[in-house]
Every structure is written in C-alpha cells, then in structure tokens.
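Each remark here refers to the structure printed beneath this line.
For this depiction, one protein chain was excluded, whereas all remaining protein chains were kept in their positions.
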Amino acid sequence: MNTFGKLFRVSIYGESHGAAVGVVIDGCPPGIPVSSEDLEEDLSRRRGGGKGATPRKEADIPVFKSGVFNEKTTGSPIHILFENKNINSSSYDEMKDTPRPGHADLVAVQKYGGFNDYRGGGHFSGRLTVGLVAAGYFAKKIISPMLVKAEITELGGLKDFDSVIEKALETGDSIGGVVQCSVENVPAGLGEPFFESVESLVSSAVFSIPAIKGIEFGAGFTGARMTGSQFNDEIIDVSGKTSTNNSGGINSGITNGNEIIFRVAVRPTASIPIKQKTVNLKTGESVEISISGRHDACITLRMPVVIETVTAIVLADLKLRKNAYTSF
Amino acid sequence: MNTFGKLFRVSIYGESHGAAVGVVIDGCPPGIPVSSEDLEEDLSRRRGGGKGATPRKEADIPVFKSGVFNEKTTGSPIHILFENKNINSSSYDEMKDTPRPGHADLVAVQKYGGFNDYRGGGHFSGRLTVGLVAAGYFAKKIISPMLVKAEITELGGLKDFDSVIEKALETGDSIGGVVQCSVENVPAGLGEPFFESVESLVSSAVFSIPAIKGIEFGAGFTGARMTGSQFNDEIIDVSGKTSTNNSGGINSGITNGNEIIFRVAVRPTASIPIKQKTVNLKTGESVEISISGRHDACITLRMPVVIETVTAIVLADLKLRKNAYTSF
Amino acid sequence: MNTFGKLFRVSIYGESHGAAVGVVIDGCPPGIPVSSEDLEEDLSRRRGGGKGATPRKEADIPVFKSGVFNEKTTGSPIHILFENKNINSSSYDEMKDTPRPGHADLVAVQKYGGFNDYRGGGHFSGRLTVGLVAAGYFAKKIISPMLVKAEITELGGLKDFDSVIEKALETGDSIGGVVQCSVENVPAGLGEPFFESVESLVSSAVFSIPAIKGIEFGAGFTGARMTGSQFNDEIIDVSGKTSTNNSGGINSGITNGNEIIFRVAVRPTASIPIKQKTVNLKTGESVEISISGRHDACITLRMPVVIETVTAIVLADLKLRKNAYTSF
Partner (left out) sequence: MNTFGKLFRVSIYGESHGAAVGVVIDGCPPGIPVSSEDLEEDLSRRRGGGKGATPRKEADIPVFKSGVFNEKTTGSPIHILFENKNINSSSYDEMKDTPRPGHADLVAVQKYGGFNDYRGGGHFSGRLTVGLVAAGYFAKKIISPMLVKAEITELGGLKDFDSVIEKALETGDSIGGVVQCSVENVPAGLGEPFFESVESLVSSAVFSIPAIKGIEFGAGFTGARMTGSQFNDEIIDVSGKTSTNNSGGINSGITNGNEIIFRVAVRPTASIPIKQKTVNLKTGESVEISISGRHDACITLRMPVVIETVTAIVLADLKLRKNAYTSF
C-alpha cells in the first residue's frame, strides 16, 4: 500500500505520464509555516539537471490543495499536487509489448493483468519521489534540531568521480553509486525493539525509492568481518557518547544519541541506449531493444535529497511517538 | 510495536530472564497440521550448540495455548509459549550500572526510564527469536511451494571458516558473518510499489533480528559499481525468466518470478570476555568490564533459520494479499 | 487519521472553502470500468437539492488525477479531486470568535491551536463526504452481487414525513432522522471475531460521517427488551438461512448469509437561524448568534447514499480479505 508511517503518515499517488503526481500528508502538527518557495530548495535538488540528466524538464510546482491556510499547516491532511506537463508518450506504445530489462514493465503486466498505465514507467516511475520530497519539508521541520544530510560517496565504482558520467554517456551506458546519509543531534530512545527498529523503518522507507538495492548501518558489511573487540563502540560518558560509531548510532534498534549513519547502494539506471535482449510478449520471440527516451545516465545524482527525505519522514514519526510517552 | 504483517500477523513478547517468551500468530489459515515435533527441526537449528555456543541450554518446548485443535490450526490466533527454565541472573545485578558496549543496556534505560528488565538483555534478547522461528513453521507451510533457504557464506571475514571460531574463543573475542538467503518457486507479482516493496518488507523484517547491520539484494553494493549494461537482467521468456539475476528476483519492488536472493551482514557478538571501556551510570566514572556470562562467540551460527523465518513471514503475508485480488 | 480499510483503503482530504476536496483509493483491483458519468448517479444523490437544501450548488465534477487509464482502474492508487467553486466565505470571519453550538468550531480551535481553516466548517465539513461517495462507486463494483440500499425511515420523528421539512423551514429550525440500510446477497463468513467484527467496522465507518449519533443492528435497542426465545433467529437450512433476522445478519461479528440490516440516527442540522447562546472566545462574554449561511434544514436527506457508500467500503475490504484465504 502506498502509505507510510503511524502518526506522521505519507501517501503518494500518480503516474509518470498521467495527469499528476502528488502526496497526502496526514498527522502533521499544525502551525508549520510553508509556501511554494519553501519547498523549492529540495525540489530543485531532486530535479537534478546537468550532465547526464534527462532532457525532460518538469517545473515541479507544488499546488497546495488542502491542509494549509494562511501559509501555515492546519493539522488536517495536506495534499500537494504536481501536474505533469512535459509529457511525450509517443515512444511507449511501440515498446508496450517488449518489456525493458531492469524495469517494472513486465511485473506490472503480471501484477495488474495489463491494466496498468505503461507510459514512462507509470506508477513505478521515479517521478513519484517528488511527493516524498514535498513531504520531507514538513518532516525536516518536525525533527529539528535533528539534521539529516546525504551525499554521494561513490559513483560508477569511483570515489573521485568527475569523469565517470561522461564516459557512460559516450558509451550509451549508465552508472550506479553509493550514497551516505547521516543524522546529527539525534536524541536517545527513538525506535522500538524488533519489528520497528530504526534500521527496520529506515530500510523499509529507503527501499521504497526505486533503484535502491542495498543498505548498511554503521560499519555494515565491513563490520561483519570485524571481531567484537574491534566492532563494539566503547561508551565514554553517561549520555551514551561512544568513542567509535560502528553501530551507526543504533543499538538493538534504538537510537543511542550518537550520529545515525548509513549507506545505500543505487543500481545503474535501467534505461540505456545500448542494445539489450528481451522478449516480445505477444509473439514470445527474443528481440533486441535500445532505449532512446529521455533518461538520466545516473539516477544516483538525484538520490541524496530523496534519501534525506524518507529518513526525515521516519524520524518525524518516531519523534512524535516518543513524545506520546514523555509525560509518563 | 511488536507486531508484523497485515494479514498474516506475528507478535512477540517476553524477556530473556522473565517467565517466558512467546508468539501470537493472527490470520493463519485454518487446517494446517502442527505438533510440537513439527516445530522442533527449525527450533533446534536456532538453538545451535557446538563450538562457541552459549552454555545456556533451553529445551525450547513449544506450548500451544490457543489456535490449535486436534493438531490442526483453527483460524483463530495461535499462541505458542516457551517457558524460560535455565536462568541464571546472578551476574546482572552487579552489571546493572555499567552498560555493556554494543548492547541495549543503556538505550533501554534511556527509553524506559530504568523500569526495563535488565537481566540477560531483557526484552532485547536474541532469545525472543524463538517465537519468530515458531511462527515461521506456519509461514513456510503457507508459502509452499516457495522454498526459503539461508546459509552462512562468510564467517569472521573468511569464506572457508573452519578455524575462525576456535581462534575467537582462544582470544576471548567474537566474530560476525554474512548469511545469504534465497527463495525458489516465487510467483511473479508479490509486493507493492514504493512503501511495501518486497525489499522494504524483507529488510524491515530482517532488521528486526538483533545484530543485523546490513542487507543487499541481488548484486547489491557490487551492483552499484556496475554499468547498466552489466547490471540489467535480460529477459529470456514471456514468464519473465532472466539470464542473470542482479536484481535479486525483484523489479521495482515486485517479484519477477526469478529466485529472490539477498545477503545480510551480522555483527560480531557484543558480549566478549576481553576488557572494554564503559561508564558507571551512577558515578559517571570510566570503568573496564569483562563479560563472562553465557554467550555465543558467534551469533551468526544461529542466524540462517531466523532469517529464513522472517522471510517466510513476509512472503506468507504477501501471498495472502495477492490471493485477495486473484478473483478479479 | 484519515484513512480507512486494510486492503481496500480510502483516504479523504480537503476543506469546505479550500481549493478542493478529494479522495485517494488504494488497493482497488485493476480493470474496473469507470468514467465521470458513472459516478454521477451517486454524486447527485448526495448533492441533494430540493426543499430545505442549501443554496450552495457545487457541480461535483470528479477529476481523475491517477489510477485510471483508458477508462479502467489500473491497480495503482486512484486519486479523484473535486474543486471547490461555489465558495462564499464572507460570513465566517465575523463568526470566527463565536463558535457555533453543535459544530466543530470550538473543538477545532482546541485541537489545532487555532491554525485550522475555520471557513465553512473547514476539514470537518460534510462536503468531505463527496470523496466517500466517489470511493463507494468502486466498492459497490467490488462487492457485487452484494447490493447495499439505504433509505430514510423516519424524519423529524415521523414515519410519514412530507410536511415536516416545511415546518422546520418556517420556524427557522432543523430536523434529524433515521436511515435504514440493508445489504442483500451477503456471503457467510465476512468479518472477524472481536475487534474487526462486522458491527465494529460498519459502525466505525458510519460514525465517520458527520452528524451520526447512533447505530443499531437487527433488532438493536428493541432487541435488548426481548427474551432470548423471542430474539434468537431459528436456523431453517444448512446454508444458515433463519426464520427471523433479529441479529441483522451478523452472529458473533461474522456475516451469517442473511441480509445485513442496521439503522442509524442522524442528529438535526446544527446550523439554524434560530438564535442560540455561545461565548465570545476573546472576551469570554455570552452572546447570541443566528446562523444565516447556506445550510440544509435536514442533512438526513443526503445521508442514504453516504451510508451505502461507507458500508460498501467496509464490505469491499472484508470481501478482499476473505478472498485471501479462499485457496487454503
């Protein structure tokens, strides 16, 4: 289902080439100031642009349909709609029967019996993340003074990655990357043991972003190769501050007051001009396709703000839930 | 909260040194045969034993308190209780004010204001996973013919890992590892776009297991270093079978009919005899502690069955949800 | 929170005098035909008109923003938006500090700290039910051949109620009524024991409609005055058909295959021209107000279709949930 969260709840809807995409945010505290301009900073980070970015340009103008009055949140559900304007669906009809490798084309047919809107990835499109970024504006306000920051640490396998996009473009190929996210000023005690551990909720939210294929907290997979005496973070004061942070700020699913830190693996963009094999669903024949549409050569470039956003959404929900018990 | 799932729902409760741990399973179809003996195979895999295992031996005898009648499930909530019998809490009172590095000791105090049961890790103990394994019995029946299988692929950083536990024991240290899990006979179309993607739900369930710090699907972090033409799995027939499986059997959050495959990083056991620094919560002084209790040197050894279990629980829920739409 | 249901999920948003109201429907099966015209029949029933109806006329034109492609549902979230066009908020600013008796005015201030949109009842307005009615279109398709039908059985205390509205209008007063709802062709076995009994879910949905203050199933309050031998419905065949239907088609929370039947009490419209006492929130002084805006003298007249709608929504969810277990 397309809703996330228990108290601060976010629902997204829309299709890439439909009338609109958007988000409904429920459980947002009243009185938070907001205007279209306020959202623009993060929306423009998501929009990307520059070398290797899709030529499709959407203005991403947030239209507030409910929940905001006199430029402040009211406490009622906030609905923000983004019209799809720059749509060119001509290429999709011919591709309809030849599902693109790495895309949702075939699973969508299998899941929805062929009734899905197949144009531009339909509901599965990364365009849906615009709603997440809009919701993130409120989440970031709620979690203040917590501060979420994500950045690319690796692109196409390189830590110094200036030339890698150009090379991908030249060869008609695409690249992936790694994004690291950290959260400062985290209070101890967020999260629940087991099913709603911070790792459970953050990973659940992060894997809702198209193209993410891995996540590791603190030392992560490297930590699996350490000994306990290397891995354990020694405690250096009664607030719980530790000398190292191999646990990524989370013990047994609960924040320990240190910085939260995690990294995610982003797969290379699935849409590439290089020819790939697939089948024609009607004839069953093997065919080769080349995807010439309007696509990013490196979707990773747009990821940091989306990862920040979903992390903030998780933390907003957890902060509200912690508040619920404060007076006891 | 300690409940997972939408239709097939699992709730766990208990403390390591309390009266019992257990599980309540709601939404299980009626008519599934079950006896104590049926559960024993997976329970004994979880119990472990052998070199480096804790000397605490619990018989783990499942007591069916509800939901089973004439050795078949009834359709009503199934409650299975495991009494804690082999308890020795003597060492915990003296450790109460010196939180163990890598454990929940300090976050539990911060979260619950010191009212938590601190003995043996209390509610945060890995002992709680016994309830998950019991629930997994039913989940594995529901998802048949899907077949979940997890195995250790790396221990203490080594792929050939016979000697590594002995060495850890000699040095009073502990080790971590990597577990790989695969699912065969997966139908296409399980999972939802975005917030309930298969990766979201599996990762959420897997991170509810204590000591897990990373997860990657298909090519995972290695895939982030590939190009699109290397990563994309070419489609070779109309059922969706692919020539490679870098996406781990999941496209855009939905199963594509190929094998599901993922790996998890297990941190080294936190409890080690080697001295570590912590603070005394009452005096604020830095102190050194050595943890001499009854612990595994390598918790990874018990993990495969628990990872299978939570994966089966996720898939049982998704299979039921898919069924709901079959007749339309 | 503004979401209802487990598999078939309905979320509503909007304010009476804001930009729009609308609904997001998640978990709707793909392939259901739908157009604006299809929705018009029930929308026009809700819109009312005629004697005693509000002079505010909204065209209620449903704009499909997502989830519908080629005039069929796609399986993705369906978003239907209704723009607010006929807005006249002039009277609300002056009423802002004198909360209307029987309205949400004061509780909204208390709950949202004064940030709520107070114009025309804001988010609390009955106008929000337009989204429910739109969602009901799909629910009614899903539950077919179940057939939900609601009708007014009592108005202003009278069973023969032709003249009662005119009298209310003359005196500047308003009236309430009783609506009876029945469902035919109900399969046995819908609903869950205890927390998700059919009565629990239907009542929960019905009480989400503004102005409802009571509900009774089958013999209801009259049944509380019967003896067991009068009340019990004797079973006359193996399908579960009964000779009477005092239980309203529901035993122990589960449908028994007989007609579902229940009645709801609708309070008289709160907005009346007759003078009433309230307080000025700024001065604390007692004042008298007369509500001259555009209001129905009898909101009950619009209720049958809304009650049908929420009942269909509950049954759609329960039918899908029952389907989930059919193959076991």
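Residue numbering begins at 1 within each chain, and the chains themselves are lettered A, B and C in the order written.
Note that in this section a residue touches a chain if its C-beta (ideal position, glycine included) is under 8 Å from a C-beta of that chain, and two chains touch if they have at least 3 such contacts.
Source: prediction; values computed, not measured.
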Query - Sole contact to the chain not displayed, among C:Pro29, C:Gly136 or C:Gly176 - result: C:Gly176
Report summary line: Where C:Asn84, C:Asn256 or C:Thr311 are the choices, the one touching the absent chain is C:Asn256
Query raised in the report: What residues on subunit C make contact with the chain left out of this view?
Result: 1-4, 12, 99, 101-104, 106-108, 110-111, 123-124, 128, 154, 156-157, 168, 171, 173-178, 188-189, 192-197, 199-201, 203-205, 207-208, 210, 212-221, 223-238, 240, 242-243, 246-248, 251-257, 265-272, 274, 276-279, 281, 284, 286
Report task. Spell out the interface residues on subunit B facing the chain that's missing from view. Result -> 1-3, 9, 11-15, 18-22, 24, 26-27, 30-31, 63-67, 69, 72-79, 81, 111-113, 115-117, 122-123
Report task. List the residues of subunit A that touch the chain left out of this view. Result -> 6-7, 29-31, 76, 142, 193, 320-321, 323-328
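The working rule: only the chains that are shown with their structure count from here on.
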Query - Chain centroid nearest the full-protein CA centroid - result: A
Report summary line: Between the Cα centroids of subunit B and subunit C the separation in whole angstrom comes to 44
Query raised in the report: Measuring from the mean C-alpha position of subunit A to the mean C-alpha position of subunit B, what distance in angstrom results?
Result: 25
Query raised in the report: Considering subunit A alone, which of its residues make contact with at least two other chains?
Result: 1-3, 12, 111, 123
